[in-house]
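Shown here: the complex without one of its protein chains, the others still in place.
On to chain A.
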């Protein structure tokens, strides 16, 4: 029923005393997530929502046996916060923060390759296994338990597509928002591989957008390694070439790769049906199940 997180996952929230950290830690707990600790330098000894706060992630892991972290730390300090998480042998770190400098993420990426920790994000909504646990900012009420694995580069687009699915009674095994930044931890291929290995995931929805070549790479991977049926969606078909639409990932190079057309074509070639609208995505999934 789940990929990467479940009701057993023991979560430490980095930045739990900040505005967003506090609000969303509360939402996570309300959803049933096993939040066991907070970590904020200088705030050790406090409690937030009845959860003990430690000065370091290391201490939180030692004292509370945490195995996953969710990071709500402002961009200037978020790179350092991810390093801290990666230094404690956690299984999973989820970085919600938007606007981390790319060079900080390049250094994080290097360290990541030297550890066994899985990073999701940054600039992402997080991960949710409906009915069990959510790590991040996803609105829990729109998700439902079911058979569909979902992976998306865009947070709010994830919500939209999930809403279309749930409204017609199609639930999800797990939904992963991988984030739209140029350098991220878990990518489409990692998520597709995790869903392919999960016997409960009967279909996969993959939401991409213009910019970069991650979708093209995912299409090659699907062609060779994925037997579970995949339905795709690509945002940004109407984006004018050369204009920057929001985050840095969404740049149309104009050179033929990274465009909506090239992504849709690559996915179609790999046997993926790509919907024109979120409703069409839900239609295709309904047909598959």
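Criterion: contacts are C-beta pairs under 8 Å (C-beta built on N, C-alpha and C of every residue); 3 or more make two chains touch, one makes a residue touch a chain; residues count from 1.
Rule of thumb we're sticking to: contacts and distances are computed from a predicted model.
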Discussion item. Leaving aside the chains you can see, what is the UniProt protein name of the one that's missing? Options: "Succinate--CoA ligase [ADP-forming] subunit beta", "Archaeal glutamate synthase [NADPH]", "Peptidase" or "Type I-A CRISPR-associated protein Cas7/Csa2".
Written reply: "Succinate--CoA ligase [ADP-forming] subunit beta"
Response to the item:
Per the whole complex, from A:93, A:120, A:138 or A:151 the residue touching the absent chain is A:138
Fill in: Residue of A:92, A:183 or A:285 in touch with the missing chain, whole complex considered
A:183
Discussion item. Among A:85, A:135 or A:239, exactly one should touch the missing chain; which is it?
Written reply: A:239
Response to the item:
In the whole complex, of A:8, A:63 or A:276, the residue touching the missing chain would be A:276
Worksheet item: Which chain A residues touch the hidden chain?
Response: 20, 24, 27, 75-76, 96, 98-107, 109-111, 125, 137-139, 142, 152-157, 159-160, 163, 180, 182-183, 207, 209-210, 212-213, 217, 233, 235-240, 243-250, 255, 276-279
